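In what follows, a single structure is set out as structure tokens and then discussed.
Shown here: the complex without one of its protein chains, the others still in place.
Up next, chain A:
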Amino acid sequence: MKRLALAVAASLAAIAGSAPAQETPPVSGYQFLLPETQALQDDDFANPGMLWVELGGKLWDEPAGNGTSCQNCHGAPEAMRGVGTRYPQWSQTEGRVISLEQQVNQCRAERQQADPFGYSSQELVSLSALVMHQSRGLPMSVATDGPAASAYRRGKAYYETRRGQLNLACSNCHVDQVGSRLRGEPISQGQVNGFPIYRQLWQDMGSVGRMIAWCNDAVRAEPLAEGSQMAVELELYLRSLGNGLAIETPAVRR
């Protein structure tokens, strides 16, 4: 633990000395974990998040609505390798940036003519985890230019704005205090390359949207609902901060 923390601190110090905060290279939340939590993530047989990936695999083959399954159009889940690296991304159909979860629901509505899953439902987080898992090891690479540029700017502004009774912006902790200790835990960059994650505090799987909602609650700010446009645009900004980081889904976090 101490050795790891020191390694993180040393690399961050080296970075801090040479470049402004914006150019700090991304570091996965994995590097801030206790070794036993890292080991839990690394072992697919022990990683609790794999249960959701497996459930996603079952749902993938299950006919819905008009009798079509994901598999009928896409083939095996493995065919989705690379897809998860790009979300949230601009949707021509929707005229806005959408999350992977919303893309799954769009497919359900249009291709399967089935009711959409609730944003925080076990089904949706499982399918999202399944698709993201296919890109494990690939670098995250969301687009922040072109039609996504204004969503990216709004996400960045949200990230940098103080809010809530505690008057804290995301950046106050996850940029300015990376490596400092919040009670007993080192503060990470808040990277989202492992989402959906199995979070030990929740004893459950959660999307980026769920994590954002949790953070807002922690600073006693107005809730930002999972799947709201602002939350999706904030997710775009968060993922862009980690562009280049390897996807870890399903990651295990505290």
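As a convention for this text, a contact is a pair of C-beta atoms (placed from the backbone, for glycine too) under 8 Å apart; a residue touches a chain by one contact, two chains touch by 3 or more; residues count from 1.
Following the convention adopted for this analysis, contacts and distances are computed from a predicted model.
Within the choices "Cu-processing system permease protein", "Carbohydrate ABC transporter membrane protein 2, CUT1 family", "Sulfur oxidation c-type cytochrome SoxX" or "PKD-like family lipoprotein", the name that UniProt assigns to the complex's undisplayed chain is "Sulfur oxidation c-type cytochrome SoxX". Although one chain is not drawn, the whole complex shows that of A:Asn72, A:Ser121 or A:Thr161 it is A:Thr161 that touches it. Only one of A:Ala79, A:Ala109 or A:Leu182 touches the absent chain when the whole complex is considered: A:Leu182. Against the chain not shown here, chain A presents residues 161-168, 172-173, 176-177, 180-184, 187, 216-217, 220-223.
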